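Excluded from the complex is one protein chain; the other protein chains are retained at their positions.
Per-chain residue numbering starts at 1, and chain names A, B and C are given in the order in which the chains are listed.
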Amino acid sequence: MLVVMEKNATDSEIRRVIETIEAQGWEAKPIPGGERTAIGILRNETPVDPGLFLNLPGVKEAIPVSKPYKLVSREMHPEDTQIPFGNDGRVVIGDGHLHVIAGPCAIESESQALKTAERVKAAGATFFRGGAFKPRTSPYSFQGLGKQGLKILEKVREETGLFIVTEAIDVESLEMVEESADIIQIGTRNMQNYPLLRRAGQSKRPVLLKRGMWATVEEFLMAAEYIISEGNGSVILCERGIRTFTKHSRNTLDLNAIPFLKRESHLPICVDPSHAAGRRYQVAPLAKAAAVMGIDALLIEVHIAPEQALSDGPQSLTPDDFTALMGDLRSMGLPLPSL
Amino acid sequence: MLVVMEKNATDSEIRRVIETIEAQGWEAKPIPGGERTAIGILRNETPVDPGLFLNLPGVKEAIPVSKPYKLVSREMHPEDTQIPFGNDGRVVIGDGHLHVIAGPCAIESESQALKTAERVKAAGATFFRGGAFKPRTSPYSFQGLGKQGLKILEKVREETGLFIVTEAIDVESLEMVEESADIIQIGTRNMQNYPLLRRAGQSKRPVLLKRGMWATVEEFLMAAEYIISEGNGSVILCERGIRTFTKHSRNTLDLNAIPFLKRESHLPICVDPSHAAGRRYQVAPLAKAAAVMGIDALLIEVHIAPEQALSDGPQSLTPDDFTALMGDLRSMGLPLPSL
Amino acid sequence: MLVVMEKNATDSEIRRVIETIEAQGWEAKPIPGGERTAIGILRNETPVDPGLFLNLPGVKEAIPVSKPYKLVSREMHPEDTQIPFGNDGRVVIGDGHLHVIAGPCAIESESQALKTAERVKAAGATFFRGGAFKPRTSPYSFQGLGKQGLKILEKVREETGLFIVTEAIDVESLEMVEESADIIQIGTRNMQNYPLLRRAGQSKRPVLLKRGMWATVEEFLMAAEYIISEGNGSVILCERGIRTFTKHSRNTLDLNAIPFLKRESHLPICVDPSHAAGRRYQVAPLAKAAAVMGIDALLIEVHIAPEQALSDGPQSLTPDDFTALMGDLRSMGLPLPSL
Partner (left out) sequence: MLVVMEKNATDSEIRRVIETIEAQGWEAKPIPGGERTAIGILRNETPVDPGLFLNLPGVKEAIPVSKPYKLVSREMHPEDTQIPFGNDGRVVIGDGHLHVIAGPCAIESESQALKTAERVKAAGATFFRGGAFKPRTSPYSFQGLGKQGLKILEKVREETGLFIVTEAIDVESLEMVEESADIIQIGTRNMQNYPLLRRAGQSKRPVLLKRGMWATVEEFLMAAEYIISEGNGSVILCERGIRTFTKHSRNTLDLNAIPFLKRESHLPICVDPSHAAGRRYQVAPLAKAAAVMGIDALLIEVHIAPEQALSDGPQSLTPDDFTALMGDLRSMGLPLPSL
């Protein structure tokens, strides 16, 4: 239920609606807008009777919200969410630019990270990604450099000015990541790791939430709802491929989801063609396809020597491939930002 | 196995290779190229020993072909297949242009067809589609106008100059369709209807083969192989969405398949976002995404009054929507042809 | 809509309901029952107003049928369908016995067929299966012996008394199959080949309809509806595995579908674990699992020399494996019939 106030509703009228909601044991979530205030009702297990509110002074309407998600929904927050970065907030995800987040799957060494970062920055990326904590299918695979990887990422930011995206795999690593990174990534396997989502919701850092490879778009939005319901509204939704019966790619990039997410939610949208493809030759064509759909960010894996990568080498672009892709995106007229 | 001849191989040397192949009970498929001839070996159930050929005069090499498909493969036919239409052959699918095939799911009346055709032609379509024979999930649904629908399609061509694409659902309807249409469509449900594929392979008309919604790309190429193995090399591969666990769209458009098909096969590629989406608002964004991947054709459902359509109304664009989409494609610099 | 008559409704009252239905351009399908007659309404594109019938003499109620399928539904036909075989009709699929249909994927020779048939009969099978017309993914694979295969199957019946099941792949082969076989099989790839389904609906032979590996259970029932709507009510529904993301089996046997089909439909149910598994070691465990769910038939591939089979060898049981499986089923107390 969304209680929409009159344009000229007074503060005390708004307060009374909030008290009425709380008297039922529910939570009131005021959503200030340009013209008028609306108040969302959360934590109601059963449908809400609009009659509770319609006779209160200053109330214009009470709109039942049929979707299971609320805070992520355009019904509650019609304008696009914008997420500013840096001291001056000049770099914004969600302002109509197409940001490119690039870097290796895993941080392997300072030299690998810095060399890659210089190349992707020169090509036009604004964010650098690289995993310090890696969720790997095998317990015997490289699990990331951990804390040391975060130090390297900080150095990358210092030396290049690129903003940093890196993954947290549990509450412990999240507490380290939020100290070092500009965006906390929650990976596909953790999309329904609810304790981790709740903790990310208490962070001051924006969160890049990857869709579970098995998740419906409703479940994806509900995972974002977990984060926002704890107070952190800076969530970027990242489509990265779903598991299907096909074998010519690691996963199938679900671009049907993009118009759905843009219509249903106000959150910025990122697409990761690298993990969906799992094969280098598919990455650039898919990146271009996603880019023309009006998304806010692309996430592209780039490695200076893919054949030596400790993880995900076969899908990483070389810096040269990446530079060519960025040139193509630019010549297609896409709104790439500059740092 | 592909037996590649020397550049200056004589006709009698080529003949001798063919006889050697046929003496084993296999079929020889000479593939004349610009520079040299290669000869494919078909219908061998077991691997072929290259030694059979390497000592014959005029033979350069004998290349084992590891893929189950042969005639559809770039290994056997490196250049893109081009399919000309019309008396002068000026309109070509596969020459680098992006053709747009548009029209209603089903032909419902002459007036509906002509009105739609005029609008899609004005907007820049070069082909008109519309079903006269409809494969419908329910025996109680509208099954198409049949022969009468074909007459209407002929009239559309006469009056507008648009080329005609329409579906055949069995050998009987195919024999009517090849009389009336410029392209025979084989629908998703018939992708593994082998008697129908064989008969299409004996037709003089190009075939638009839709991928089965359950089919791997290898199975898709093998279906095309059925058609070509009967002598008809004019096959257009059409990706139209696969069945996955998601519910926000009717099917999931598998754009990962496009770079795969372009790399593996020389056949022209079409994408049908309308059937993949099943919802109007997803069609234009997906059409643009597919268009920038370097495909040869888009297939878009357009209906003058979608809310009255006898089938697939919810996914059909209005003529105004379609005109806007064509404008967007043009302003993106995509190589739309003109009639 | 189902118009249910009073117990003592007269013939002229029933006739009047039928005329009322036909006057609307719909089709009336009287369904005589033990106690009372019900009349189904088919070919209505829009919902039917119950008021049309409720005031007619002899009408008890008019029940809206919400499912897209009608004739296959228990709502229209509450009792289980029973399908008798042979001159005396003593062998019945649907009477509570568990019939086992066994034999090779393809008929390769008379000797192979007869040897296999003797072994499966000795072990307790009542039906023999084997393909004369094979739908193969590759145009270069063995396509079956055709007419000659049917002759061999007739000989098998003559010599062993086993009833015969074999596949039709188009109208032409169906017309040969219905002359030779006791059950016409429609394969998974043809589940939505509507012209073939319609023709099967005009046959006097029972039809074993395999579920499309991509088909929902609703689509599966609609395919059966096509057959029954043409007059042939003897349809056996065969679950044979669906396509999923897994790789440890060719397909995933969907046993969740069995209680659904038993509840929704009155048609007998068969399960084919061989094609679902694609690996011999999974066949017997899955056969036992399906058997205890109260199904009417199992379809098991058996080959005298699987390693030499021209198709599907890896999933075929040897006659010894099959005999052991039948022993297990018997010792589990399952109601295996005898010829």
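For the reader, a short list of remarks on this structure follows.
One rule holds for everything that comes next: contacts are C-beta pairs under 8 Å (C-beta built on N, C-alpha and C of every residue); 3 or more make two chains touch, one makes a residue touch a chain.
Because the structure is predicted, anything quoted here is derived from the model rather than measured.
Among B:37, B:160, B:190 or B:244, only B:244 touches the chain left out of the display. Within the complete assembly, A:170 is the residue of A:95, A:118 or A:170 that touches the hidden chain. Those residues of chain A that touch the chain absent from the view are 42-45, 68, 135-142, 169-173, 189-190, 192-196, 198, 212-214, 219, 222, 225-226, 229, 243. As for the chain not pictured, it touches chain B at residues 243-245. In the full complex, chain C contacts the hidden chain through residues 214, 216-218, 242, 244-249, 252-260, 263, 276-277, 281-282, 285-286, 288-294, 332-333.
Here is the rule we use: only the chains that are shown with their structure count from here on.
A comparison of C-alpha centroids places B closest to the centre of the full protein. Between chain A and chain C, the centres computed from C-alpha atoms are 49 Å apart.
Computed from the mean C-alpha positions, the centre of chain B lies at a distance of 34 Å from the centre of chain C. If you average the Cα atoms of chain A and of chain B, the two centres end up 38 Å apart. Each of the following residues of chain C touches two or more other chains: 243.
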